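Omission of a single protein chain aside, the complex is shown with its protein chains in their original locations.
And now, subunit A:
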């Protein structure tokens, strides 16, 4: 299926290649570069490219292109999904998926690729299994290795691969048995210039960090499971149990993993936790305009909204901005024309605002469209949908684990539009809200 993989950095250097079948010449990437040149920016490089003898399927992650070479019909998502798994694995192993990290660890990268794809077909993609086969680099280990000459190739049997539960290794032992769950919700919203919500949706994930000995069998139940409209599961979850009882029953992988991701049904009205008052105007036949935005809390359920960042893509004619802010700090990049305002926390007594003058290129016509605002924020200890974990039970092991749940609401894709005349409607994209509660103890 997948013949070869090329890793390409932003400046177009192929810095790593790996072939699972016969060697495909680097020159096949020329077709990719051609497509890249045609595209306006990296985001617009088509993921699937047809060349006379091959097909190239690529992903763009962390400023790197992963370009795979395919020869015959294959579901493109199959390849895309796999490439993302590869990138995830690098991220997991090296802490970042960057050119430098990959080059520094080229041997491990090669070993990983060898394990992940066997003759073009995915073999071991589960991080738990990979980590047993190939140990991730740590400072201590590289020191030890260089002294003893031992390797980072595991010499123990990867038990997980053989046990009944392919995602969990056998013989896990901890002195402190802990299970933590992070309920992270994001609000995606588009708000028009009048402040009314065009579109809002809550997406959530439950990330787990499980450090439990042996083979624990967990079941997690919710106070209000009906909220979850559409759910996708980690393979460990027993689907039938969820169907019949709405309980998440599973034998967890060891360590960090994403248990479920879900969408809250759109019937529920989404409470938007912040509002923005804005006035952006450009005078006709003049080289300056006025800019004024204020942010305030709204329906925040008594929790503090923090980590607010507002990003505005200003029109191209904007040369510079002279602004004053009552809170936080702002930066304007005259090259990309992006205004970033780091607000921080909102205190309802004194609403943060940012106002001042906009300098335009002289002679240029005034921008016809007002920019849209992207807003990021975070609310700890709150899942905006109201989702609550009821209890976590463990079977199959004797010890008592420590259990904790944390809620965070974040802005996902949160956009507000600041509109104009006919044929223009403002659009805010609110990104999400994120609630975080600190290890509330469960029964």
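Heads up, the rule we're going with is that a residue touches a chain if its C-beta (ideal position, glycine included) is under 8 Å from a C-beta of that chain, and two chains touch if they have at least 3 such contacts; residues count from 1.
One rule holds for everything that comes next: contacts and distances are computed from a predicted model.
Chemist: Which name from "Cardiotrophin-like cytokine factor 1", "Trafficking protein particle complex subunit BET3", "AP-3 complex subunit beta" or "6-phosphofructo-2-kinase/fructose-2,6-biphosphatase 4a" does UniProt give the chain that's left off?
Modeler: In UniProt, the chain that is not shown appears as "AP-3 complex subunit beta".
Chemist: Sort through A:98, A:261, A:287 or A:309 and give me the one touching the missing partner chain.
Modeler: A:261
Chemist: Touching the hidden chain in the complete assembly: which of A:226, A:240 or A:350 does that?
Modeler: That would be A:240, which touches the missing chain.
Chemist: If the hidden chain were put back, which of A:190, A:208, A:343 or A:358 would touch it?
Modeler: Per the contact definition at the top, the residue touching the missing chain is A:190.
Chemist: Check the options A:74, A:271 or A:357 and report the residue that touches the missing chain.
Modeler: In the complete complex, the chain left out is touched by residue A:74.
Chemist: Which parts of subunit A are in contact with the chain that was left out?
Modeler: Touch with the absent chain occurs at residues 1, 14-19, 21-23, 26, 40-41, 43-44, 46-48, 50, 52, 55, 58-61, 70-78, 80-82, 84, 103-107, 109-111, 114, 118-123, 125, 137, 139, 142-143, 146-147, 149-155, 157-158, 161-166, 170, 190, 198-199, 201, 203, 214-215, 217, 219, 229-236, 238-241, 243-244, 251, 258, 261, 263, 266, 313, 315-316, 365, 368-369, 372, 374, 393, 395-396, 413, 415, 417, 419-420, 422-427, 429.
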